[in-house]
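Complex shown without one protein chain; remaining protein chains in place.
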Amino acid sequence: MPTRLGKKEIKEKCGVFGVFNHAKASELTYYGLRALQHRGQEGAGIVSSDGIVLHKQVGEGLVSNVFNTEDKINSLTGLNAIGHVRYKTFGGAGIENVQPFLFKHHTGDFALCHNGNLTNSELLKKDLEYKGHLFHSTSDSEIIAHLVKKGRDREEDRLQVIHHALNKLEGAFSFLLLTKHKLFAMRDKNGFRPLCYGKLDDGFVIASESCALDIVGAQYIDSVQPGEIIQFSDSGISKSSFATTSKLRICSMEYIYFSRPDTDLENINVHSFRKLSGKMLAKTHPAVGADVVIGVPDSSISAAIGFAEESNIPYEMGLVKNRYIGRTFIEPSQELRDKAVSLKLSAVRSLVNNKSVVLIDDSIVRGTTMKKIIKLLRKYGAKQVHVRIASPQLKHPCYYGVDISSHEELISHNNNVTAVAKIIDADSLAFLETKDMKEVISTFKKDGNNICTSCFDGEYLTKIPNDFHNAMLELEKKIIDNE
Amino acid sequence: MPTRLGKKEIKEKCGVFGVFNHAKASELTYYGLRALQHRGQEGAGIVSSDGIVLHKQVGEGLVSNVFNTEDKINSLTGLNAIGHVRYKTFGGAGIENVQPFLFKHHTGDFALCHNGNLTNSELLKKDLEYKGHLFHSTSDSEIIAHLVKKGRDREEDRLQVIHHALNKLEGAFSFLLLTKHKLFAMRDKNGFRPLCYGKLDDGFVIASESCALDIVGAQYIDSVQPGEIIQFSDSGISKSSFATTSKLRICSMEYIYFSRPDTDLENINVHSFRKLSGKMLAKTHPAVGADVVIGVPDSSISAAIGFAEESNIPYEMGLVKNRYIGRTFIEPSQELRDKAVSLKLSAVRSLVNNKSVVLIDDSIVRGTTMKKIIKLLRKYGAKQVHVRIASPQLKHPCYYGVDISSHEELISHNNNVTAVAKIIDADSLAFLETKDMKEVISTFKKDGNNICTSCFDGEYLTKIPNDFHNAMLELEKKIIDNE
Amino acid sequence: MPTRLGKKEIKEKCGVFGVFNHAKASELTYYGLRALQHRGQEGAGIVSSDGIVLHKQVGEGLVSNVFNTEDKINSLTGLNAIGHVRYKTFGGAGIENVQPFLFKHHTGDFALCHNGNLTNSELLKKDLEYKGHLFHSTSDSEIIAHLVKKGRDREEDRLQVIHHALNKLEGAFSFLLLTKHKLFAMRDKNGFRPLCYGKLDDGFVIASESCALDIVGAQYIDSVQPGEIIQFSDSGISKSSFATTSKLRICSMEYIYFSRPDTDLENINVHSFRKLSGKMLAKTHPAVGADVVIGVPDSSISAAIGFAEESNIPYEMGLVKNRYIGRTFIEPSQELRDKAVSLKLSAVRSLVNNKSVVLIDDSIVRGTTMKKIIKLLRKYGAKQVHVRIASPQLKHPCYYGVDISSHEELISHNNNVTAVAKIIDADSLAFLETKDMKEVISTFKKDGNNICTSCFDGEYLTKIPNDFHNAMLELEKKIIDNE
Partner (left out) sequence: MPTRLGKKEIKEKCGVFGVFNHAKASELTYYGLRALQHRGQEGAGIVSSDGIVLHKQVGEGLVSNVFNTEDKINSLTGLNAIGHVRYKTFGGAGIENVQPFLFKHHTGDFALCHNGNLTNSELLKKDLEYKGHLFHSTSDSEIIAHLVKKGRDREEDRLQVIHHALNKLEGAFSFLLLTKHKLFAMRDKNGFRPLCYGKLDDGFVIASESCALDIVGAQYIDSVQPGEIIQFSDSGISKSSFATTSKLRICSMEYIYFSRPDTDLENINVHSFRKLSGKMLAKTHPAVGADVVIGVPDSSISAAIGFAEESNIPYEMGLVKNRYIGRTFIEPSQELRDKAVSLKLSAVRSLVNNKSVVLIDDSIVRGTTMKKIIKLLRKYGAKQVHVRIASPQLKHPCYYGVDISSHEELISHNNNVTAVAKIIDADSLAFLETKDMKEVISTFKKDGNNICTSCFDGEYLTKIPNDFHNAMLELEKKIIDNE
């Protein structure tokens, strides 16, 4: 039973973007979503408000596929808009899971989009269903919508209702709520997922990452603080805190892998963090005598360059990513799969042949890709492959919006470093220690503890699904008794 | 205020199709929907159940556009399925209004599709919203879903809950409900919209029109009776009545215009009804001395042939419909529009030149099309045009699922026959009387009164939106008081 | 060997449309092609000339699929245009066979489209290839292009070159040639395929059928005469005859089946011809004692109504065609195919049950469809089925553009009327005699002999592919000798 509670149909790592009070609201949102495309390629959507009606356009695929005519953007009239890009899902997703969700209500339609993962979503959903609510999707976002809309009419109560609702949510969430005249931005009390905002002309822009503010030319103001709710309205910005206690614990994988190198997360540039991590790795786990440093493109290049700079071993482009991949409709036959290791990466013989290689990657999850890359490098003549990973060992599942769902699939959960090295066939292997990663954060004059490291150390910062086991049993009993 | 109550965003004239217990459930549904394509060209969808999961595929456009790969059909696994074709809507429709709707629920997902129109939908929706429910669409069908699902768990109570829910609905509805293991077919107590079922191998097929049973080779059994709910389950068919009183009053426009000529509605063939109407018209309103009888294709051909047969005036194909029209993406420029009267109809000079024409149409709504046709015939040389309409004068809006929304747009509401004749420039004009239409029904040994004629005589058979005026005011007051 | 000569990869029954000197040339062509859509649904295209450049848009599928944005029409600038709809082909067609063909030439680009079939195309093509020419397509039209363009520069010689080229062609052709400033319309000396033209404002319109002139509001002038070439230029119309002898022998299948009922072919309305054929059939082959007359939709309805009118047996809509079929992407499984006889036609039980039926069709080719229809009628209760065919027995292949390629597939080639009746399971069967068909033509005060009846009587009016057997052998010998 407990594991059932922990299993969710959808794992979200998404991006959100919003504009308040700008004549080009929907066009800006389109470009903002494109800057956030790396956070989700499976679906995209925008809802705009013209003060009277909320307009919606959503679809499956890339932002540029969903918005493939100017008409679609032009139909999204109004000065305010929110948008969403959605991450790959398990199983039969479908258009009904693509956000923003739009709800039709006699007190005014409203829309919502969300990045994160609730840990008590099953309990909340069952409770709502018990009270007669119906759900179209399997997304946490629809649960939030049911909680923030309690049938009340009065605009003046809205903020209070939302405060109340947010306190019922456990886990990670950064979300945007659009009504006819207002836009609300909210972030959970640990600030697991990023959310920041800036100024553009007379309006405001809100985004998962600062790179999306840059792309539309907005001036960065600040992050939405953990536990904060910001209301954008004709009277300007109004901030309040819904949480009694709050402390920043932003997901370390955002620095390590998810976010774009040109994004600043809590005022730390992501590329700089990665390069420093690479340098730290070169200090703590050097690879003496190696000939070349090679990074796994794209997310490990910064760390590889840092490692090269620190160690004075030349950095070479020994692995190349195949660009222009686009959406592939055709899967390679088994015969081809065996022949060519991978269509996504190519090794360069003249750079690796007869060389002792330091191979830098940002992380190891299952280890299967790393094993293939090492095999590829050896096939192209590498004498030795010394693997250095610019993050700690991934040992525990994440309940805060990262798609790592079970212990079993994590190679470092059941194997120590030596065992992993053997499995992936590395001549040597080392990981950045958690404490060293925190020190990298401190270099930027930040508190090294304000990152979440639960997937490395298993110390979860909130209740996780299993913790709601008894409440679930109790609710189920109540349902049965009542009938 | 009253008129606001009467205004709905969506006017539905749709088709539904279902299969219970057949290995080819989704493929049969696909073909069934194609046979019902004339009932709705704006959207189509199928939900199937494999006993564990409900699978959904919906899209905008024709059935053949939505289901444009075999994969889509193949993904709809299971022995049971329901499907829907959707009629054109006003304003920004969108994918969220395409049925069947699928609801995710911890007691078992369920799906629903619907043909008809509730007269108390606004009241029901506001009441549900007041209780905290949220709606994604503007469709009556979503309201029905909220009523039939009350958070209860037990399968054995389902039928009772549905009975209870159906008694809250006012107006016209024929709908299908699919759960993991069962399929329910329901029809309102007046049986406004058609719904029939048949046998196919070891399973059952349910359809809006009998032509869809024919196309899949099913054996017609009977209509779902007014006020009846049929449950299809592993134990076979089980019928019950949810209404205390019920009396068939099927929509006369189904005979006159909507249904396919090869459909039998309540055991009366639609072509035969139309041909007899044409004969009756020839008796009651002859066109002595005319040279040719011409029908407006396609729906008036049967009546025109009947008129010709009775009057001994030769029937000629003086108007031809342009086939293969497909979906047009290009609108003619004004210059072309003025030149060629219409791209949908062509007149044949050699058949109308210098002739006195009897022009048969099934009905006149606004009169604009008829005016254009008469102009076209005269342009091609017609000496005289005597118009005979095979139905009574349309004078009142319909609240039961036909897209006639206001008095103002009905040419016969404000004009008597002579005035209409003048507006459309007819040499003479006559309509079939309501009593004669009832006599045509009687010819088939049926009760002439079992058709709804409210759009002709304004005598509505149920409460209409205006009747809920006070209840709406009361509910609004209650909402305000409670806050 | 001879049969190889007779086998062609593509059998064309197409439609052509052209506009000279009209501001809306491409838009008019678009609508003209839609009116001719019944002549070819596999591909469509338009080439326009703006006096400097020729613009081309072609694609596979229906006209409305190919021209699915206004941009495509708008890109076809200029006052002159020609267009084409293309018939289904055997085997792997492909975009390179979709017309009009556009050729890039330093003396001025030109485009060409064509309806018909050359009987000496193989000989002409091999000869051209022997001289070094290369071909992209398998179409006769590309051969014509190579013949009309001889590398010459001078505009004033063009007409003479074309005259010369046309005299090399054997068989059936109606084609349009567009240069920067001129448009040429040509028809073979027997006028096998129709071609007519009309006036629209200050310009001209040319079309395969008069219905396409009507749809754009053009005034019919005349047919292009057999053996005639009409040049449309800034100096107006200029006609000349390239053939020494010519005599109209228009394809009788155009009257019987191909052309639209609202088209006038050589001043005879197609519907009227068919209705009269039905009357003639009722006189020559009555079906005494039958209860109802039923036509196979759509092309046999006129004849069926004629038969009913003459015989005083009521016409009923006992067979209904499924409309809105659109392009089907999904083929029915064998199980469904066996169950439901056909998705294209439905029978109406209440109209045929217990009736003696006269079934009218325009023609019988293989007999397989007719056999299925009779089976369907019997399944729905028909007591007797008396088949009457409104054309003579099809006994011989056509070499003039109709897709009847071999004796073997013609049921009437090897079977007399009694045998055919038995195969298709008809209670009685009769065909219209060729002499009676000619008498129907005479009724319209025309020469009954000006139709081609070679598929009925086997008397070909030109040399056919077999006749070029020796010339082919000789050419092949020459090629081998020269190398």
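Read from first to last, the chains carry the letters A, B and C; within each, the first residue is number 1.
In this section, a contact is a pair of C-beta atoms (placed from the backbone, for glycine too) under 8 Å apart; a residue touches a chain by one contact, two chains touch by 3 or more.
Everything numeric in this text was worked out from a predicted model, so none of it was measured.
Looking at the complete complex, one finds that the omitted chain is in touch with A, C. Contact with the chain not shown here comes from a single listed residue; of A:Asn65, A:Gln225, A:Asn450 or A:Asn466, that residue is A:Asn65. Check A:Glu122, A:Asp264, A:Asp291 or A:Asp361 against the missing chain and you find that the one touching it is A:Asp264.
Residues of chain A that touch the chain left out of view are 24, 27-28, 30-31, 34-35, 37-38, 41, 62-65, 67-70, 73, 200, 211, 214-217, 260-262, 264, 269, 271-272, 275, 298, 301-302, 305, 309, 314-317, 320, 322-333, 335-336, 339-340, 343, 346-351. Listed for chain C, the residues touching the missing chain in the whole complex are 55-56, 75, 92, 94-96, 101-107, 125-126, 129-138, 145-146, 149-154, 157, 479-480, 483.
Please note the rule applied: only the chains that are shown with their structure count from here on.
Shared contact partners of chain A and chain B do not exist in this assembly.
Centre-to-centre separation of chain A and chain B, using mean CA positions: 47 Å.
Note: centroid distance chain B to chain C, computed from Cα atoms, is 38 Å. In whole angstrom, the spacing between the mean C-alpha positions of chain A and chain C is 61. For chain C, the set of residues that touch two or more other chains is empty.
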